[in-house]
Structures are given as C-alpha cells and as structure tokens.
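My questions will all concern the structure given below.
Here the complex is missing one protein chain, while the rest keep their positions.
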Amino acid sequence: MTFRRISIITTICFFAIGLLVSQVNAFEGSYKVGAVFSVTGRASFLGDPEKKTVEMLAEKINAAGGINGKKLELIIYDDEGDATKCNLAVKKLITRDKVCAVIGPSLSGLSLAVIPVAEKHKIPLVSCAASYKIVYNEKTGKPYKYVFKTPQSDSMAVEAIYKHLKNKGINKIAIISVTSGFGASGRSELIRLAPKYNMNIVADEKYGPKDTDMTAQLTKIKGKTPAAIISWSIGPTQVTVTRNWRDLGMTGISLYQSHGFGSRKNIKLAAGAAEGVFCPLGACNIAELLPADHPQKSVTTDYLKNYTAKYNEPLSSFGGHGWDALMLVSKALESVGCDKAAIRDYIENKKGFVGQHGLFNFSPDDHNGLTQEAFQMVIVKGDDWALVD
Amino acid sequence: MSADIEENVLELQGVVMTFGGLMVLNNLNFKVRRGTIKAIIGPNGAGKTTLFNVITGSFSPTEGTVMFKGRPIQDLKAHKIAYQGISRTFQTVELFGNMTVLENVMLGCHTRVRTSFMASGLVLPQSRRKEKRIRESALKILKFIGLADKFKDSADSLPLGEQKLLEIGRALASEPELICLDEPAAGLNETETHLASSLIKAINAKGTTVLLVEHDMKVVMNISDEILVLNYGQKIAEGPPEDVRNNPGVIDAYLGGVA
Amino acid sequence: MEKITLASQLLQYLITGLTVGSVYAMVAVGFNIIYNVTEIINFAQGEFVMLGGLTMVSLHVAMGLPIILAFPVTIVLVTVIGILIDRFAICPIRRPSVLTLIIATIAVSIIIKGTASFIWGKNPFDLPAFSGRNPINILGAVVQPQYFWVIGFLVITAIALSIFFDRTIIGKAMRACADNANAASLVGINVKKMILLSFALSAAIGAVAGIAITPISLMEYDRGAMLAVKGFGAVILGGLGSFPGAILGGLIIGSIESFGAGLVHSGYKDAFALIVLLVILFFKPSGLLGNIEISRIKRF
Partner (left out) sequence: MLRIAKLPIAVFALFIIIFPWIAHQIPTIEHYPDIMVFAGIYCLITIGLSLLMGYAGQISLGQAAFFGIGAYISGILTANYGMNAWACMVIGMAVAAAVAALVGTPSLKLKGHYLAMATLAFGIIIFIIFNEEIEWTGGPDGMSGIPGLSLLGFEFDSVESYYYLVWGFVLVAFIFTVNVIQSGTGRALRAIHASEPAASAMGVDVSKFKIIIFVYSAVLGSLAGSLYAHYLNFINPSTFDLFFSIKLLIMIALGGMHNIWGAIIGACLITFLSYEWLHYFEEFEVIVYGAILLFVTVLLPDGLAGVPGIVKGWFRR
C-alpha cells in the first residue's frame, strides 16, 4: 500500500515538474537554426538520416570554428510525421527559440502545412521535401516568398525516367505506387507528365506502406503486358516489389524505381533481385561513380566518407537533402548574419551552390534551383549502381 | 367481452418458446385476473424465468400470443412493454450499481416523463421541473419500501435483502398495472422474507396486479390468490393455493425433480 | 513476354492471399489463446511477430547461428518477453476492466516498438529464405518456396495446438480456465499460471509467424501494429475465441485483399476486407464460427 502511495505521489510530482521543466538554450553569440524532421514515425526513413546528417554537419562546422567565429546552434524537433506536431514545432522554433531560419520538414505534406506559418512570421524555411507545390503557389504562379526546398522535384525524376523510356522506344507502361505521400505525389506526376512523353499507362496499381506482398498487383500488371513498370515507393515495400517482380518472372518488363530506391541498402535487401533495375539518382548516391572532374565529386565523396564512418550505415538520398539545406543556410548566415529578410534574399539570389544533389541556382522564380541534370539514370549491376550510358 | 378484458389483465394463449430445438415453454395458456397475486412455481428448469422474459419482452415467443389489457404485446420490445404498464424485477439482482438508491428509483420513473436530450443539455425549465417531480415521487416510494434513510447510498453497498426491496421499489416507480417479481425472497433470511411478503401484499392492496415466481412455498402459500405450476415448460396445475397443495401431479413433479 | 491467362492470374491471387492470410491467421490464433483464458485482446500481439522476425535476423544473419538453432532460440526469447508482459503489465492491474487491459496492452506495444527501434534501428532487415528463392511454376502461377513454409507453419501450428488443447493435461486445464475461471480454480487449477502460459504460447506463435514472413516481406520495428489490426479483424470475422474461426478469418481476409487488389482496385483493397467484415458482423454479430454465448462478453 505504501509503495502504491509513493508511486502515485511520484507520478504527480513528475507531471508537476514536467510542467515547469524547460530547455535552457541561451548560448550568447550563437547562430540558432531550427530543424524539424520526421525522425520517428511513419517517415523515419527520411527524418532519421536527415537528422544524423545535419548533426554531423553542424559538428563539423563548429569544429572548424563556427560561422564568423560564432557557434552554429542547431535545435532539432521531431514531428513524428504528424501535421499538428510539425506545425507546433515550427511555431515554437520561431516564437520561443527565436531561430534565424528553419530547415525541414521532411515530408511534402507537412511542408505544405507550415508554409503559412513561415510566410506569416517572415522566416526563411528550407524544406527537405520533394513536391513542387512547396515552391509553387498555385494562386499566384510564383514561389512563396520565404519558402525554399533542396530536393529535386518529383517531376524531375519522372522526366528523367520518361526520357530514358522514350530513348529505348518504350511507351506502354504500368505504374505501381505506395499509398503514402511519397507514392501519391510521384503517381500524380507520372500521370500528369505522361501525355508530354506520349506514354500510355495501362495499369495503375497501389499498395499500403505496411503491406507484406505485392504479388497480386504485379500479376494484374503482368496480364496487361506493359513494356516497363515504374514503381514509386519508399521503405521496405519497394524491395518487396522488386523481389515479387523477379519471382513472377517479369524481368522481360523493365522495372524502374523512383529515386526513393536510392540507397545501396535496398540493393542488398533485394538479395540479388534488383539486378537490372533502373532508377534516377542524385549525385550524392553515386559519389564514387562520378568522374574526378565532376563539380560535386569532392563534396559528395566527403559526405559519403564521413557519414558511413560516423553512423556505420549506408547512405540514403535523403540525408543529402538535409546537408544541402543546412549548408545553404549556414552560407547565408556567414554572409548576412542572423537577419531573416537578408537570409531570404541571399538564398533567393544564390547561384552555383554545390550541394549533394546538384548545382543550385536560385532565382525569384525558382526556389528550388535545380534542373533535370540533378538526376542521372543508373542501373543496378552486380550489387552496385552503374551509370547508364 | 369488455368485462373479460377488465377482469384479466394478462392472458397467454398457446405460447411456445424454443431455443435451438429445445422447447422451454410448451403451449402455455393462462390468465391473470386484475388486482390479484398470482404465483408461478415449479422445479428448476421448468421455464419460469423464460416465461417472465417472454411476458416482459426480453424474448419474443416462438409461437402464441401474449395479451395485455386485451392487446397483443408479444412482438413488442422490452422498453415498449414497460410503457404499456408492465414492470419487473430480476432473479439475480440487476440494480444499477453505479448509481445511488434514489437514482435507481428515479430511473424507474423513466416511462412517466419524456426525456429529451436537447432539453436536458440546455437545462430548460420544463426538464428541471420534471426532474423535481420525479425526485419527490421516488422519495415517496423509498419511504414506502422503507429505504428512505439510505437514499444517498450507492446501490452496490446495500445488503442483499435491501437490494431486493430496492429492485421492487424501482419496479413500482413506473406505476405499473402488472408487476412481475422474479424470486423476491431468494437468498433472504426469515425477517427479510417476512418484510418482502408484507411489502408485496401492500403493493397488491394498492391495486397493482402481481405476478410472482418464487421457490419459498411459505411465501407463495401465504400471499397468492392463485398458483400456476409449471414443469418442463408445461402447465400441470392451476388454481387457489389449497387446491394446488393437494394436487398429486404437483407433488409428483416436485419429488421427481428432487430425485 | 508471354501472356498470362486469367486462370493463372486467379490462381496467383489465391496463393498470395492464402500466404498473407496465413500470417494473419497465426496472429489471430495468438489473440485467441490469450483471449480464451483472460478475455484480454492483446494489442501487442503484432509486436511478437516483429520481435520474432528481427530476433531471428540478429541470431541467424548477424551472429551466424544456423537456422536449426536460431529458430528455437528466437522462439524462446520472444516467449520470455510474452511472460514478462504478463508479469509486469497484466498481472499487477488491480481492477481490470476491459478498457484498462486494452490500454495496458497498447502501452506494452508502444514500449516494445520503442525498444525495438532502439535495438535494431529503423531500417528493414532481410532473412534468407529457408529453401532458396527459386520460384516454382504451378499452372502458370509463380510460387516462392517460402510461401509453402508460411502455409506449412500455419498447418503445423494448428495441429500442434489442437493436440495440445485436446490431449495434454495442461491444455485441458487452459480450456477449463477459458470456460470458467472460478470453477477451474476450485478444482485446483492455478489460473494465474494458465494466464502466464497463454501469454507465453501466443508469443511463441507470434514469433513463428514473424520468422516465416520476414524472408518475404522484410521486417522493421513498426510492422507490428498493422499486423495486429489485421489479426484482430481475422479473430472477429471468425468469431472471438474460436480457433478454426481465427484460421478461416485470416485466410478470408488475406484472400479478399489479394483478389480485391487484383480484380477491382488495389488502392481500396484493405477497405474491401473491412467492408466484408462489417457486413458479416451486421448479419451475424458473433462472427462466422463464433458462439453466441462467447460473444456475450463483458461490458467496457
């Protein structure tokens, strides 16, 4: 009985303390940058490498003396893939932590959710999510004033794939996508851009992000005899798709994966089934394959080396988006200091920024700064990537 | 005809009840005269409680009709039957243990007032007035059954004897014309049993017809005007207590039931 | 590219459906074992599957134990976790209401999931298929050898359980608890021990399901919840408490998903399974093979 009493009192005290506890974060003379990533939850495959990357990068910057002699202080919140939490986190970064700029969120949907907040508080937000809608206001036809993003748009990946298909003379295709934000936005881009490349979509199949088997969908596709399948997915399911594809003896139908496949981990998990799979990738995934005179060769090789050494896991594309975002912001801080409007202007006019995923050339009409060149088609060959032609 | 309706509050005609092939009530016919106390007795498994459940609408009979005040009620749901004027208690006490004694009786008044969700949420004056009226009449009933001083207690906390009384009180609150009591004396000691019998008599004296299932023969013989004996779902005897007491079929059924 | 006939397509859907359904069925059987003894729906059931898969990966792939050894060790480890859950989460609850118990098992599943993400990280893991990955062609449908393993494990589990519950004294004692815990304790059965045993047993079955499915679908830390939902659906569809019902329910849900995805609309395949479930519940509230007596259960 007494144990129970003590436990109850402890619980009450715990909650009372919880109410008062607060993080003390007041390093005088540091640059504060906020970050919101989906570190846990349904999109942890995005947020986890992003968080690891930016932490590593911030450490490196601070070890090299910080920015203009000031420390770079990174405040990272985890939104768990939840719109409400994400919204609160961004507002908290702005109003309480008083950061100079925000990077993230990891998900397109959540980025769209916090655009109004960034615009209202006039704070630069560099999203790490792909959708073109993040930097394209459908009402005005222009980018949102304070919002940027570093990942390539889905449309770029789609165009890279379609171009490749067209060169091979293929136009009868099937789509299989996951019913998450990543899959749905890829799917809608595939459908939107199909007429431009004269693609005939004969099947449009879907599966859930936690499904165990996609044989049924692939069998249906098989019955429609397309010449290529484009799979838009992320996480373990895309590996299952690859395996099912091979098991069903469908290797005669080329399989194109989205850039979400961009990790050697996936090739390994596919256990041989990924041989011959095509996919569009940014430079940071194929650092070793880049020619020595490639402008991104040194930044990407550096990142690859440091990341794998520090975290002992293969690199995924997504960490690179975080790298680009933080690097961009810290370059801005270096030249203009913690002045939100000036940071915005700086990024908007930044040209020739060498990032993990391409050469960024921002402009008032383009808050992404990348072109289709940011994607290269690769093929899986002998458990590794190989450049296509 | 109209005199007959006046005479017989309840009339069962050819009631059959089967559960998955098992016949629990077999072609049952009987009448309950207004203002009397009628007891149903019979060995365990004779179908007494099922009969109550059929009359009060928990089950619809497989065949046959149940007439209440000359109207068929066998297809009505339990709550509709309550509105017709039949109220009941349960063999194993089914009080609302999460409520006070008073609230239990107040719930018994449910059929007497219309409760509207919106009106009660907005505390309209009419719903407040109704509530007050219900409260007063519930207190009156508590006084009648002798639990007035315990009105604030939780129904759970009462001893079994008082729980049984309270259940009767709750059944009375709807001012029924027919009250069905399922073993009101089961599990009670002698004083409590005595209290219960006199309460039943008092209820009957106020003009309420009573239908009773009871094992305690002393109670049954003491208070009933008429007795119906069931065995294996069939009527084996019906009549005034002294007739039934000497009926050889009844004695046989009871002894057979024991052996 | 050869054209696939409709008949082979249908066969393919059926095989896929039965395989996925077998996993749901194993989860459902696990639900029932605990439910029958305790009236608890253990929402951490899916976590056993996840733990089974990931532990096997660690033992077999990372530590290099041969399958024949890794398999029993995995089951024992997960079983121990099942026992711990009973000891530290279910046993201490003083006034168990159905809702409290549901919340407790949800809390347990949150803790397990969090711990698993800490141990294994958030990345998926693969397990080599038990007998290779060379698909077999049956009448134009393609079958992975692992499919037979999954279905085979379900069959073995079903047979082993029916022997356990019908032939062994402990099994009979557990059934007695299921029928009437008070009566069981009166005849000297230790009900607490039986509850413990039910958690152990259903953890073991969950682990088997996890080991069987990982070579097909990979495994990661947050896979459990969805499997628990599907398994719960299977239990209710078949009728709470009925083992044949659980297996039937699992196979039906798996098949509806597969045929729904193949023939109708793959985006709505989960919805089809649930709509069928709802329709069945509305017409037969105790599930397909459920007993109306068992469905008359506690209130919340």
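As written, the chain order gives the labels A, B and C, with residue 1 at the start of each chain.
Rule of thumb we're sticking to: a residue touches a chain if its C-beta (ideal position, glycine included) is under 8 Å from a C-beta of that chain, and two chains touch if they have at least 3 such contacts.
The structure presented is a predicted model; accordingly, all values stated were derived computationally and were not measured.
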Visible chains that the absent chain touches, using the contact criterion stated earlier: A, B, C
Option from A:60, A:96, A:142 or A:305 whose C-beta touches the chain left out: A:96
Residue in contact with the excluded chain [from B:14, B:72, B:97 or B:187]: B:97
Of C:114, C:132 or C:152, the one touching the omitted chain in the full complex: C:114
Where the unshown chain meets chain A, residue by residue: 4-5, 7-8, 11-12, 15, 18-19, 21-23, 40, 42, 77-78, 81-85, 87-88, 91-92, 95-96, 108-110, 112-113, 115-116, 131, 133, 139, 179-181, 183-185, 188
Absent-chain interface as seen on chain B, which is shown: 56-58, 77-79, 82-83, 87-88, 90, 94-100, 103, 106-108, 110-111, 113, 115-117, 120-123, 127, 130-131, 134, 152, 154, 170-171, 174
Contacts of chain C with the absent chain, listed as residue ranges: 41, 89, 92-100, 102-104, 106-111, 113-115, 117-118, 225, 229, 232-233, 236, 240, 267-268, 270-271, 274-275, 277-278, 281-282, 285-287, 295-300
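Note that only the chains that are shown with their structure count from here on.
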Gap in Å, rounded to a whole number, between the CA centres of chain C and chain B: 48
Cα-centroid distance, chain A relative to chain C, in whole angstrom: 34
Chain A-chain B separation of Cα centroids, rounded to whole Å: 71
Interface hub residues of chain B, defined as touching at least two other chains: none
Residue list for chain A, restricted to those that touch at least two other chains: none
Residue ranges of chain A in contact with chain C within the complex: 40, 42, 44-45, 48, 179, 205-208, 210-213, 215-217, 219-220, 222-223, 225, 235-236, 239-240, 243, 247-249, 252-253, 265, 268-269, 271-273, 313
For the chain C and chain A complex, residues of the former touching the latter: 1, 3-4, 6, 9, 12-13, 15-17, 19-20, 23, 117, 121-126, 128, 133, 135, 137, 141-142, 144, 213, 216-220, 222-223, 225-227, 257-259, 261-263, 266-267, 269-270
